[in-house]
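For this depiction, one protein chain was excluded, whereas all remaining protein chains were kept in their positions.
== subunit A ==
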Amino acid sequence: MTAATISGVIPLPYRVAGRREDTADTVTLELDRDGEGLPEFGPGQFAMLTAYGIGEVPISVSGSRGTRLIHTIRAVGAVTRALCATRSGDVIGVRGPFGTRWDVGAAAGHDVLVVAGGIGLAPLRPVVECLLADRRAYGHVAVLIGARRPGELLYPGDLRRWAAHVRVDVIVDRAEPGWRGRVGLVTGLIPAAGVDAGRAVAYVCGPEVMMRATARALVDRGVQAERVWLSLERAMRCGAGWCGHCQLGPLLICRDGPVVGYPVAEPLLTVREL
């Protein structure tokens, strides 16, 4: 059995080196590996994170710094609750990198729309950082963010930093006292984003219903469907293409996704319970 085979199956222990509570149910973990780590994760790819003795979940990479991995995790089940409850110094297991990447390079010379709903901002964070790292390679860049409530907005510090270089618009489903921003759906931010639809590339991640509506709105405004990219989610047990759980029609999301072009995703997302 080759080492590569084993590394696809056995989680490598990583140490929680940093932990930040983003919202009431969402935590960002910075993970360090003592010794040889996993291959570098590209934007959009995901890891299988193991809370030892509890289980394993797929979580997109929301950043990396050298060999350090950054994951933003929302506590929605037993495993994510256990991962969110880790403290600095705790050890969790990591497998990966799995899946397809956001092809940020393809947006060079284009206007760029980054549209996020809720925790969907986490997998898009590396996209924005890539854009900022080579800001002059791109045209107008707009980051459009929808959150359920102002208190659930991720990465406020990052948003302020990004806003110095790109347009950042935020909208919430429900306002709270003190909220003076916009209220509504993230699609409502598209008309004023200031991008030239004919030369725009879009990266979209959020709940499936939000991605359907966003992609359709973008195409309706003149963005070419081939330039709209979505990150899809399905159940996953292996990440490696042999557990069968993450099928969406012809796609194995762990292998052919999570980042999928809209022309491929569109006919699949419109079929109920596919």
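Here is the rule we go by: a residue touches a chain if its C-beta (ideal position, glycine included) is under 8 Å from a C-beta of that chain, and two chains touch if they have at least 3 such contacts; residues count from 1.
Heads up, the rule we're going with is that contacts and distances are computed from a predicted model.
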{"item": "Protein name as given in UniProt for the chain not displayed, \"Ferredoxin\", \"Acyl-CoA dehydrogenase family protein\", \"Cytochrome c-type biogenesis protein\" or \"NADH-quinone oxidoreductase subunit H\"", "value": "\"Ferredoxin\""}
{"item": "Among A:V9, A:A106 or A:A192, residue touching the chain not depicted", "value": "A:V9"}
{"item": "Absent-chain contact - pick from A:L38, A:C130, A:L185 or A:A240", "value": "A:A240"}
{"item": "Residues belonging to subunit A that touch the chain removed from view", "value": "1, 5-6, 8-11, 13, 34, 50, 52-56, 76-77, 91, 93, 233-235, 237-245, 247, 249-252, 255, 271-274"}
